[in-house]
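With one protein chain withheld, the remaining protein chains of the complex are depicted in position.
Take a look at chain A:
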Amino acid sequence: MAFTAVLKSEWTKIRTVASTSWTLACALLVTVGISALLCSFVSSRFKDMSAAEKLTFDPTMTSFAGMSLGQLAMIVFGVLVVGTEYSSGMIRTSLAAVPRRASFLFGKLTVATALALVVGLATSFLSFFLGQALLGDHGIGIGEDNVLRAVAGAGVYMALIALFSMGVTAVLRSSILALGILMPFFFLISTILGAFEATRKVAQYFPDQAGSKIMETVTDTTNQVHAPYGPWGGLGIMLLWVLAAVLGGYLVLKKRDA
């Protein structure tokens, strides 16, 4: 009974602040918009691509091109859901009403992740269908091999990015700190380290790089490097990161004074 009560309360909390709709709408619009832009660009230049590029062209992955930016909004959503409890002091009001901190945290994470998953799936399907329509002849149908896995996986990826951010914020107990670490990490560090041969061996185990493998339907494309794990393996690695972050957040909340 107690846990459903926490879920209800967290649902009320999440739907009554403006930041929820702003960040989630941003995640959807940025991902779909940039993906569509890139798809129409690729479509118009397809004939100029090399034969090898044409052979290994991954239309599914291409239609998720905007996700590297759209995920940043998802990160902000995840950070704010947990971080505002600390920055506003609401956490003390919350914990003075729910003394059991495990149900408080996991109730919050459940509601926010479920919402992120819904928005993530809407984003991935919208992005996919719009992208394929713009790619025209070079596009791919949802019924082809691995495509449904990739599209659904992209939605799951977004939800996991949000959950990872929530876990990290629960560890750091501050929105500013969490944003200051997560944003540069996903926007710059992970991308830059992944671009160089020497650092790629480490970067490929970062949550975003491993997790985004789930969106590929063609392996070993010319601009993708071979990874020592498949799409599910990659998602598994990302899941481990998420579990570690959430567990860390739980331990911090449990041990420390609020």
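Heads up, the rule we're going with is that a contact is a pair of C-beta atoms (placed from the backbone, for glycine too) under 8 Å apart; a residue touches a chain by one contact, two chains touch by 3 or more; residues count from 1.
Everything that follows uses one rule, which is that contacts and distances are computed from a predicted model.
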**OP:** Assuming one chain is omitted from the figure, identify its UniProt name from "Nuclease SbcCD subunit C", "Phosphate transport system permease protein", "tRNA uridine 5-carboxymethylaminomethyl modification enzyme MnmG" or "Putative ABC transporter ATP-binding protein YxlF".
**Re:** "Putative ABC transporter ATP-binding protein YxlF"
Subject >> Residue of A:25, A:90, A:195 or A:247 in touch with the missing chain, whole complex considered >> reply: A:90
Original post:
Of the residues A:49, A:98 or A:148, which one touches the chain left out of the display?
Top reply: A:98
Subject >> Missing-chain contacts mapped onto chain A >> reply: 1, 5-6, 8-10, 12-13, 16-19, 84-85, 88-100, 257-258
